[in-house]
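One structure follows; several queries about it will come next.
A single protein chain has been omitted; all remaining protein chains appear in their positions.
Up next, chain A:
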Amino acid sequence: MSRLDRTRTSAHQLRPFFSSQNLLNRADGSAQFDFGESSVMCSVVGPSEVKLRDEKLDKATIEVVVRPLVGLPGIKDKAREQAIRETLEPLVLSGLHPRTGIQIVVQTMKDDGCILATAFNATILALLDAGIPLKSILGAVTCIVDNNSNEILLDPTTEELANAKSTHTFVFDNKSSITSKEEQQESVDVATLYSDSTGLFSEEEYFECAQICYKAVQAVHGFIRTAVQKKLEKEYQQIHS
């Protein structure tokens, strides 16, 4: 079956990734992450001073601000802020920087679907760039169940999202990897950090989506590793040449 997105031939194909780190001059860390024509920029400031009202005595306060493509932030953006913050809070070793604040600003640059997944990936790259201590890294992918064919399509574009019966976004950490077929379901459960689904779907469909996204996220993790490696090699070329 052919996809609405003509650039891709198979249902489980992701759009090309692109990323860039250390783009902003004044932030402590920043990154851009693209899934094809969807692009999100993220900046991280911290650990820095925090308002007395938000100060936590034993750990850092994480603040997430999501800026939409145009206009003022609405309810959708507030929901994304909460999703990102609550996923990151257990991941960041905030106990190492008590009474400080870590501010994360997420700005959509181009929207062609899967903004939440793109935002998660941009955020983790920006946190790595800022040198914030983390328990592990994460990777996010969105998939849909198509209304006509009932097929699961990975990384849908806006056009494909309009035809979705249900949409699922999954975030997985990099601590567990695929072992055998039987153990796979278990490792999906262990690795899931966040899952967001809208629309009508059956239990089977949901778990199938989770499995497919989990496999796809391995490519995202690999990409993040390569991106970080490239940056470090550039920084250390003077010493190692």
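Just so it is clear, a residue touches a chain if its C-beta (ideal position, glycine included) is under 8 Å from a C-beta of that chain, and two chains touch if they have at least 3 such contacts; residues count from 1.
Definition applied: contacts and distances are computed from a predicted model.
Peer 1: Just to verify: the chain that's not displayed, which of "GPI-anchor transamidase", "Ribosomal RNA-processing protein 40", "E2 ubiquitin-conjugating enzyme" or "Trafficking protein particle complex subunit" does UniProt list as its protein name?
Peer 2: Answer from the UniProt record of the missing subunit chain: "Ribosomal RNA-processing protein 40".
Peer 1: Sort through A:Q13, A:T100, A:T192 or A:Q211 and give me the one touching the missing partner chain.
Peer 2: Once the missing chain is taken into account, the touching residue is A:T100.
Peer 1: List the chain A residues touching the unshown chain?
Peer 2: 28-29, 45-50, 93, 96-101, 128-131, 133-137, 173-177, 224-225, 228-229, 232-241
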